[in-house]
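What you see is the complex with one protein chain gone and the rest in place.
To keep things simple, chains are lettered A and B as they appear, and every chain counts its residues starting from 1.
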Amino acid sequence: MTLLHTIFLVAITAEAMSGAIMGMRREMDLFGICLIGTVTGLGGGTVRDVLLGHYPLTWIENPEYLTFTVGAAFVTAFIARFLHHLRQVFLLVDGLGLVAFTIIGCNVGLDMDAHPSIAVLAGVITGIFGGLLRDVLCNEVPLVLRRDLYATVALFTGLLYMLLLWLQVSASLASLIALGFGFTFRVLAIRYGWGLPSFTGEGIRGFE
Amino acid sequence: MTLLHTIFLVAITAEAMSGAIMGMRREMDLFGICLIGTVTGLGGGTVRDVLLGHYPLTWIENPEYLTFTVGAAFVTAFIARFLHHLRQVFLLVDGLGLVAFTIIGCNVGLDMDAHPSIAVLAGVITGIFGGLLRDVLCNEVPLVLRRDLYATVALFTGLLYMLLLWLQVSASLASLIALGFGFTFRVLAIRYGWGLPSFTGEGIRGFE
Partner (left out) sequence: MTLLHTIFLVAITAEAMSGAIMGMRREMDLFGICLIGTVTGLGGGTVRDVLLGHYPLTWIENPEYLTFTVGAAFVTAFIARFLHHLRQVFLLVDGLGLVAFTIIGCNVGLDMDAHPSIAVLAGVITGIFGGLLRDVLCNEVPLVLRRDLYATVALFTGLLYMLLLWLQVSASLASLIALGFGFTFRVLAIRYGWGLPSFTGEGIRGFE
């Protein structure tokens, strides 16, 4: 599917840039920046494929994807100081990428004949585990586990997409609708600061 | 094996609750709490299966397990403040779960025709990697690598179980004996504060 694939390429590039910037904050060297960019861009799909036993991995079958992520991280290292003007664009591309990753992940789950709930989960994992691995490597509690509606957008996008397929909507139309819905949802969540309730565990001791 | 399976379900629920509470301490949102609960409950078996190449993963073949872990984490988020009365119960369930996970892991290793030492290791990994992944996601040095006899209980339970099977004891009797031994060992370790020697690396520099 051409549109989804184009968005995929844009998204891994954008995710690699976000990883590179996080790596720079941790004073990584050029190699570290390229590696963390690649992990951020392709890590979600990698975790999904390893969990599903879906070999060969995407980037092993298509090594050219590595060119995108390594190239994006490399360039980012040199131009990062000029990027803050692009913060808004960046958030939008990131939101689009989240939604596209999710739909692609659902498709992989379906290809593996997984239970529908697992297909949705494969979508969510594809969407969020790149950023999650980035944060683990940068020694942070993963942002996606704390932040505004990020993983939740992936979850509802995946559910909607699966529902549409179940209703016999064609895959391309279902992708388009899910993309539009998920992206709008994400933009609104950013715009209005929507978030899930979070909980404080202060004072709860002794359950390790 | 019905008893082992029942204990397994109770254990993933208890582990998911422990993960949820740790997530709450890190100010995760509801999604993060459910994810970390699931990783804690099912992560050990997942790491084991990925290392052994034992596909499909347990929770992909039985997605209903996710209902247990997500449900337990979800409920915990709302009732955690009332749980500290249950600390003792919790420790006991956790100890039982550790032992049950270990025996189940040994069985998976044996099903894969792995070397007996690998089967024991598969048991230990099943027992401890859920908590280990939980701690990595919560940005902690894993407790199981530092704590009182936790991993060691898994190790000796696995060794005993394998020894009994080698002595031609039936699988169900061997499970029962290993369960009883491991659980007693864990309870005594908690009760008397048993621990392995730990070492200080203070002043040892330059070996990174």
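Just so we're on the same page, contacts are C-beta pairs under 8 Å (C-beta built on N, C-alpha and C of every residue); 3 or more make two chains touch, one makes a residue touch a chain.
From a predicted model like this one, the values you see are computed outputs, not experimental measurements.
K.L.:
With respect to the chain omitted from the figure, which of A:Ala77, A:Leu96, A:Leu132 or A:Leu145 is a touching residue?
P.N.:
Touching the chain that is not displayed is residue A:Ala77.
K.L.:
From the list A:Met28, A:Ala114 or A:Ile128, pick the residue that touches the absent chain.
P.N.:
Result: among the candidates, A:Met28 touches the missing chain.
K.L.:
Spell out, residue by residue, where the missing chain touches subunit B.
P.N.:
Looking at subunit B, the ones touching the missing chain are residues 50-53, 114-115, 117-118, 121, 132, 136, 139-142, 144-147, 151-152, 155, 195-208.
K.L.:
Against the chain that's been left off, what residues of subunit A make contact? List them.
P.N.:
17-18, 21-33, 35-36, 46, 50, 53, 55-57, 60, 63, 66, 77, 80-81, 83-84, 87, 90, 131, 136-139, 143, 147
We take it that only the chains that are shown with their structure count from here on.
K.L.:
If you average the CA atoms of subunit A and of subunit B, how many Å lie between those two points?
P.N.:
So the centroids are 29 Å from each other.
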